[in-house]
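Notes follow once the structure below has been shown.
Every protein chain except one is present and positioned as in the full complex.
Lettered A, B and C in written order, each chain numbered from 1.
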Amino acid sequence: MKQSVQNIMVIDLDRCIGCMACQVACKLENEVALGADRIRVLTIGPTGTYPDLQMYFLPVMCQQCEEPPCVAVCPTGASYRRTEAGDIQIDRDICIGCQSCYRACPYALNIFNNELRIMDKCDQCAHLQKIGEKPACVKNCPGRAMFFGDANDPDSDVSRILCETDPAHVHTLPDSGNRPMTRYILRKSDWVEIMPQEVPEPVNRRRQR
Amino acid sequence: MGYRVSYEQADRLLQTWQKQYRIYAPKRFAGRGWKPGTDMIRYGEIQSFRDVAYTEQSHFSPKDVVAPIMQTMLSFTADEVKVSSIDDRGILLLARPCDIHGIHRLDKIFLKNGGQADFYYQRYREKVKFVMIECREGWDHCFCVSMGANRTDDYSMAVRFGPDDLLIEVRDEDFADSLAGLPAVDFTPEFVSQDKKPVQLPVIKNPEQLKAAYDLPMWAEYNDRCISCGSCNTVCTTCSCFDTIDVIFSETSRDGERRRVWSSCMLESFSTMAGGHAVRKTPGERMRFKVLHKVHDYRSRFGGDEHMCIGCGRCDIRCPEDISFVDAVNRLSAAMAGQAVVVGTKEEI
Amino acid sequence: MQEQAAKMKDMLDPATVDDLELVLSGPESFAPLTESDAGADDEVQKINTCCRACISNCGVIAHVRNGRVIKLEGNPEDRMSKGAMCAKGLAGIQALYHPNRNKYPMQRVGERGENKWKRISWEEAIDIIARKLMETREKYGAETVFCSTGGGGNPEIWSIARFCNIFGTPNWFEPGCAQCYLPRVLATAMMYGGDDSSIADSNALEIYFPEDTEMQSLVLWGTDPSYSCTASGGAAVVDLRAKGVKTVVIDPRLTPDAAKADVWLPVRPGSDVALMLTWIRYILDNRLYDADFVLRWTNLPYLVNTETNMLLRAETSNDPASPDTFMVLDARTGSPRPLPYPWDDNLDPVLDGGCHIDGIEYKTGYRLLKERVEPYTLEKGAELCWLEPDRIEKGIRMFTDNQPGGLALGVATDQTPNSVQAAMAANIIDLLMGNVERPGALMQRFRKSGVFDMPNYPVPIAAGRLPDEQLKKRLGGIEHKGLHIWYAGHATSIFDAVLTGEPYKPRIWIDRSGNKMGAIADSHKVKRVIDELDFIVHMYMYPTSFSAYADILLPTTEWLETDMMVETCNTLCARQAVTHLWETMDETEIWSRLAKRCGELGHEACRLAFDAEYMGKDLPYWESVTELWDHFLSRIDLTWEQLKQNTPYEYMSKDEWKTYYVYQQTDPQTNLPVGFNTPSKKIELYLESMITLGRTGLPFSACELEPATRDYDPLPYFLEPSESPLAGSELVRSFPLVMTNGRVPLYHHTTLRNVPWMRELYPVPELLIHPTDAEKYAVEHGDWVWIESLRGKIRALASLTQGIMPGVVFMERFWNPETLDSKTRGWQEMNVNVLTKADAPFNDVVGTYTLRGILVKVYKADGPPEGIWQKPEDFRVWLPEPADPTKEVRL
Partner (left out) sequence: MENIMLPSGAKIIDIIHETTAEYTFRVAYDQPIRHGQFFQLSIPKVGEAPISVSAKGEGWIEFTIRKVGRLTEGLFGLQPGHTIFLRGPYGNYFPIESFDNKALVVIAGGTGLAAVRSLLRHYADNRADIRDVYLIAGFKDINSVLFTQDLQRFRETFNTIATLDNMTAPGFSTGLVTAHIPSIPFAELGDCNVVIVGPPLMMRFASEACIKNGADPDNMWLSFERKMSCAVGKCGHCKINETYVCLEGPIFRYTKAQELLD
């Protein structure tokens, strides 16, 4: 039986060089306003003690959860799962910008669009999917670290890379029952548990610590 | 006068009516539910009576037909400002009795309060004719009888949906002609006559009692449970609050709009002023504000018997944290019954 | 054209609300809204072009609708960037439509530095400049006019050199040059004669073909491709790592490439050459080098006269196709013997040896090198470089155990007076391993299209047009003769001449590109120079701190408005104008117009520069850039129009182009291997030609020059930074931290600080400081701090991180366009070059001053500098204008 489509992102963190081009490509493609980002590149680390250090970069965007808290709380039904793609979308015509989804998201990855006064988030460039293109961040990624496709299709890019990768090296953001769908591959460094309360930092500035 | 009408015949009527009306009814939106794999039923324009989701209560009320979730008030281009306009056609609104009552409650606010009618509501409302969806049983969670919202005669037509055909009662001359010639039957709609779980309404007769209601410890219990998402307000037929916002279409756009969008008194930002001061800071305070508005303040302001709440019970079903408005009202009533004795004022039910 | 007063202030006024004027000029009553006729979307054209947000030239597809660029995306056909763009390139639209671009030629009104302007026509502007040039030439000599260029934003570097040569001034400079790339170009040209290994300068082309490279290891020394050339080199290194190529990163900062490296060697800024000499000693001691290659293809077996430091020649050749014949010590006979090029199987040359001939001691180049590196044991290297011996050894072994490989040297070592020696030493490391022209090596001579005279810069510079007597007046040109490879003057010498009048006083400064207040060391000194000058011209896309002090501003084109040829691997690409705004002009054309006007005003050489017959291969000046590109492209039977239509254009197949072992090819004239492009046709690890260069200026100078005070050293030596943190330094007591600087992936040189998308991501420079140092100087994460050197002080936001060497602080170079109209002109708040050192010691060969490895102190500040912007919303006023029509301005 053919499985339904479940579009997801897989990000190979060993290939991510923290260049933030995905953030800018996303802004250009989706007209995301200043001060807001649908995708953010976090710097994880350096951890360890000089000079034995680890550091990697973690692009975070809507994790397209299987049990999406943003959908569960949306007071107008504007947040919804697209059955045909398995992703979470926001219907701009009925979003009232109340930010309930922002508060519900364990990673605070829904953002407020200050111009339209409604919520906004990564929609995996649904408009580009329609014309057969990948999301802008995936398409542009200089490190070729980002993969997008149908997790239920064994021939998709994402299925292939997940298949090739030792499951011990495949991670997700912390799951508090929301079941995030984005997969992160990290082979060389230790996956430092990213606590939900650390991800939301709404400051865009990259800062090493 | 009643008619038995097949769905095919009904849809031909629909097509006729569509020349003059846009026809709204609860529709099923597959996969759009709040939980994975569930559907949502909300109001939308229908093209066939088969589109009407009549076997369940709609998750949203019909209020967004007359007070849309988002509507443009003014539109601004680089050098022009214009008032928005809406479709000329009338509106046929298929609604259950409680919801028709609910729209009457909205009328109070939008058309009467402050002595002036609101243009943006009125332009929809004056086009509306109701087609009452007969509601004989209600659901386990609703309490329209307690709120006096179980019966209405404000409708142009009433309809009983069956699996194969519809029974239609016509009360409005305008629609009589189109039905004439169809098989006549004896049909008058029935109404819910008893709530499965009746609701006790609180007695608050004076400022002292109101103060006592405010000071009840029960409100603080909601601080931990309520997540201030505002969903109870948005599914409510009678919640009418809105924000006025100005938007531009993109950061570098010269075009924009002044919009009216639903607001919710349960949101933290509802009473927050520029500068950050909020009047009601906790979920408990906001719950108290909402509950008292629904079962006290509204009646105090407009007089008469009717409370704002129409007993549709949607808020209880919707709450993602399973907070029950009905429980809150019952607890308030019980506490006030106790309080009434304590403060020694006249008791009245 | 009517004069119209325009104040820079008006252009920069940070109105709080976008479009307020337009909104508020609207009608005061309301009409009912009618259905808006949105209309069908106009067709979107997709045009292939090339980026120039940095120097990488990545392929771009520009989406253009109604003449307006609406989207940029990477061109997957690009051989190096493969469809990706970096943040800087993607910001191109915000740069192009920046509301504060220079739109029209402007003339200063009021006092210099007051930043008040009036609009003038191009004719007027060119006329004013040309008259001033002619007047100054008449009174003081052409050499008192100096020009400067830079790599910041859409550089068109060589038009300036051509103009100077024709006008007759030997004095132009680049803030980079001796401080950026030239040391590497020079050393590699002299030692090898092929391309250097700079990834950021689009060389090291081997790395772009991970599918078939044999590379096993890559050393990234003072370079971080993921920051400096993200979409091309950065991505290529990602591919190599994924393939299993081992990487060693030498950098005091834990850059992304350092974090992902197999070995990270955080080196003390300014001590790189000590570490390189340590590597060389280790490689020699442990015989890790490619002995056969070193013997047969380098000049290390050749005997050197220890008194003259010159090689011992058996025969001097007069035929350019044949090299001189050098002497080696033959092991079989134990005597010096001539080694005919390329080799004599009858001889067994000794690598490490010496002998006396006629009482003069001769040693092999190898022995001299060995003696030179003798002090640099692992322990000594560790002590000088603030590393652990084990860690150094691990780094060396990671490279030597995984061969073939390559050492990519970055800009870091170019920024200290030890610059040329670093390039020489780095080359020695790689060449000792035999990493040249073999598969997996970075130093290569892959084929070229042949359309360019200068790599990637098609403008013919007409070097021969500068009269010898003028060339001899080149400031700094005697002491630092390496500069002649780029026909350039020495910035500090020019500035000192302005300030002292010795040997003569330069009076006019014409600058193109960037913000010289942010790009040249010791910014306060630059300001003192400005105050002495008669006339200043700035041509750039935006007003900068520098333009505030200018007399004439000329608006130049952004890369999306520019036509230029680019060679990328085996393709030629067109950077083509996809739109044109206001009265901006391509620089290639500006200089031509300036020369023309000077000719009209009586400058004979300028007049003749338009005479095709007279100019010959130097080409006459052009009316349009198309003329010029057509000329060059005709070499491969293409026109500019054809290239634009077919970009990228594959001029030969990849296999044909990727030519390994060029030196082994047979020279049809001699039937011998062509060898390397050096005087000896061998790799010259003992760089005798340094001595010749220092004494004569040859082969780079057009005529023989007086010798420099001291000979240049043919072998690399370590020079401890003059502001040393090592024991015994007095200065370190008051300035205890070593400062270095470098890149973040959002800015190139002094560009893009006015682009909202970049600034919201990195609004102010952060000072990376190790927590132990932070504690010592009472600084917390997120504090505003002062950083002070002997030359000045600036502020930055402290960022505590383990990822910086203790005792070292790092800061990105920065300036603040938002305070351009304040007293600081934007360059005094957070500009690292307020701190850096422009005076001696210089690198002897090329005159490099000290940008990295200066001493500073850090202490807490009360807050940020006044008027700077930090919040994303602050940058709203710099968002593109919503509907600027694209105008084809007839000039």
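Please note the rule applied: contacts are C-beta pairs under 8 Å (C-beta built on N, C-alpha and C of every residue); 3 or more make two chains touch, one makes a residue touch a chain.
Remember, it's a predicted structure, so these values are computed and weren't measured experimentally.
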Which of B:Tyr120, B:Tyr155 or B:Tyr222 contacts the chain that the document leaves out: B:Tyr120
Contact residue for the chain not shown (choose from B:His141, B:Arg160, B:His293 or B:Arg331): B:His293
Selected from B:Ile245, B:Met287, B:Cys309 or B:Ile323 as touching the chain missing from the view: B:Ile245
Residues of chain B (touch criterion as defined above) contacting the omitted chain: 73-74, 76, 81, 83, 109-110, 113-114, 116-123, 207, 210-211, 214, 240-248, 256, 258, 260, 263, 265, 270-277, 279-280, 285, 289, 292-293, 297-298, 300-301
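Basically, only the chains that are shown with their structure count from here on.
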Centroid distance [mean C-alpha coordinates] between chain C and chain A, Å: 37
Intercentroid distance (Cα basis), chain C paired with chain B, Å: 68
Per-residue multi-chain contacts in chain C, two or more chains: 876, 879
Residues of chain A touching at least two other chains: 34
Sites on chain A touched by chain B in the complex: 31, 33-34, 66-68, 71-77, 80-83, 93-100, 103-104, 115-117
Chain C residues within the chain B interface of the complex: 18-19, 22-23, 25-27, 30-34, 36, 876, 879-883
Complex interface listing, chain C residues touching chain A: 71-74, 81-87, 90-91, 93, 226-227, 230-231, 234-235, 238-239, 241-242, 254, 256-257, 259-260, 264, 266, 391, 745-746, 756-757, 760-763, 766, 768, 770, 781, 799-803, 805-806, 871-873, 875-876, 879
